[in-house]
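After this line comes chain A, so read on.
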Amino acid sequence: MLETIGLTKRFGGLFANTDINLSIAEGEIRGLIGPNGAGKTTFINLLTGVEEPSSGDIWLAGKTLLGQVPYTRARRGLLRTFQVPKLFRNMTVLENLLIQHFACGQGTQRDARLRADGLLEMAGLTRLRDSPASHLSGGQQALLQLLGGFMVERLRCYLLDEPFAGVNPIVKDTMVELIHQYNRSRGITFLIVSHEMSVIRQLCSRVTVLAEGKVLIEGALDEVTANAQVIDAYLGKTWS
Partner candidate 1 sequence: MLLGVDLQLLSQYVIAGLMIGVLYALMALGVTFIYSVMKMINWSMGQFYMLGSFIQYLLVVRWLGPDLWFVALPITAACVFVIGAILQLVLIRPMFTGGVERRDEYATVITIALLLLLQSLATVLNGPDEHTPGSHLPNLTVGTLPVSGATLAASLGGIAALILFAVLLRRTWVGLALRAAAQSRIAVQTAGVDLMRLDMIAFGIGVALAAIAGALLAPVYLVYPTNGAVTTTKGFEIIIIGGLGSIPGALVGGLLLGLVEALGSVFIAPAYQNAYGFVLLIALLLIRPTGLFGERLRAA
Partner candidate 2 sequence: MKATKLFGVAVALLLVGAACTPDKGVGAPSSTNPASSATAAASEPITIGLLTPLSPPGDPAAGQLIQRGAELGVVYVNTVMKGVLNGRQVQLAVEDDAGTPATGATGYRRLVTEKKAVAVTGQFHSSVNIAVNEVANEVGVPVISTQGSAADITAKHYPVAFRTHVIDPFRASSWLSWIQQKGYKKIALIAETSDYGIGLVNETKAQAAAGNMNLTFDIEQFDHASTDLTPQLLKAKAFGPDLVINIGVGAPADLMLDQANTIGLYPAVPMLISYDTPTRAQWFQLHPSDGVGVYFIAYFSPKQELSDAGQWLATAYQAKYNEPPIYGALNAFADVIVIAQAIQKAGNTDAKTLITTLEDPAGYKGWAAVPVTFPKDGAGAFYHTWIPPILILQYTQANQNWRDAKLDASFSKK
């Protein structure tokens, strides 16, 4: 479903991502872990077109995404969330969902409202439907951000950047449940960046470890956490 070939991003002399080759199958939930500064967010930015790669290629469902601006990538079914939720803070919870629907331009306003109400119900946010997004707690904001992508009919691949950071366990469970549900019922592919190993274990069959902008190792979570290099990387040591 999503594949990168030799993806590299340089900021001046600094390599943020170096020669990343990653392939995620359709319907997979992949975890992306690594210490701070490993280049995970840069990688997501490259995938969604917020930044242009210095070299390499990105394929989504067999077509390259290079040269596509963020909104056309979104319309091809590649959506994302942000580490610090980028909600439209002065708009209501409902409007935050509707904008996502409008942006990808399908269905009527009625459909959109029905879908949004359904999602809010599932997520337990119904009573906050008409409150401004800025009134939500941190966890609720993360949840709302996640729901945004589910508004989009043609969603195929969903990139979640630290979706669980600072989220309380109850909301976290709701999010895990939603991800599982959309993965199973609609076959949506996920790439989840997270430090939360317990959640990654619940969700992801495979994880990729990024360190210093490079892929360190890929495999099942237990496999990779046993790897000495990974332990070094997390402890902040350099390895050669």
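A quick word on the picks: all candidates are chains of the complex that A comes from, given by their letters.
One rule holds for everything that comes next: contacts are C-beta pairs under 8 Å (C-beta built on N, C-alpha and C of every residue); 3 or more make two chains touch, one makes a residue touch a chain; residues count from 1.
No experiment lies behind these values; they were computed from the predicted model shown.
When you check 1 or 2 against chain A in this complex, the one that touches it is 1. For chain A in complex with candidate 1, the residues that touch the partner chain are 48, 50, 69-71, 74-75, 79-80, 82, 86-91, 95, 98-100, 102-105, 109, 148, 152.
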